[in-house]
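Heads up, one of the protein chains got dropped from this complex, but the rest are sitting where they should.
Up next, chain A:
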């Protein structure tokens, strides 16, 4: 398959990049802009928070976002209940003028683990309200199947808890989800710390990566954004190419026929 034909389709929209990136935690708005541009990402996650009038309703950030001309994916970060998530989703839809939603329902504050039952319930309600839900969930096969069954057309299991940078805690679980749900785009969301983690996820057959902290908190966010751009591409191309099978024993790559210094006794 030619690289330029290998697009990612999410809820009917087609993208060239398979890297989704967050807009938080950058050292400055200018570095955020530069890093997002360097990442090649076409989808940016955003949020809503209480603002005082003195902050002019988030006007500065809003202008920065619009100038990037990317597809926005609002989140419900910090919501601890179905009702909070549904309300915040409705507010996001009105303000960001999109029915796309990264659904987050926090189940535990220690590791920000998604509440699996609350996430499924919220997803079901939101889909009935016309949202296109991107659920952030744990790497649990059955929860992923339930999210698919209520109408999610994309699934986003975690690699590890948000902001930890620990990579893929449980590749077996992620691989099982991939094998059992071949029909939906799967995106590893959260826990990615290094480009090698992104390559690993893509090599498992995942369709994309969503990250924020790994770029925003890198020593050089712009350079790291490029590294992740290339890593996601490398992992994707490796999957398309098909890796060689692993072997238990060594097998010489240089021909043995014609080997010098060997003489029949």
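Just so it is clear, a residue touches a chain if its C-beta (ideal position, glycine included) is under 8 Å from a C-beta of that chain, and two chains touch if they have at least 3 such contacts; residues count from 1.
To be clear about the criterion, contacts and distances are computed from a predicted model.
**Q** Tell me the UniProt name of the left-out chain, picking from "RimK family alpha-L-glutamate ligase", "Histidine kinase", "Sulfur carrier protein" or "ABC-2 type transport system permease protein".
**A** "Sulfur carrier protein"
**Q** Out of A:31, A:95 or A:141, which residue would touch the omitted chain in the full complex?
**A** Final answer for the missing-chain contact: A:95.
**Q** Of A:65, A:147, A:202 or A:218, which residue touches the hidden chain?
**A** Within the whole complex, the residue contacting the unshown chain is A:65.
**Q** Extract the touching residues of chain A with respect to the undisplayed chain.
**A** 22-26, 32, 45-59, 61-62, 65, 74-75, 77, 83-84, 87-88, 90-92, 94-96, 162-163, 212-213
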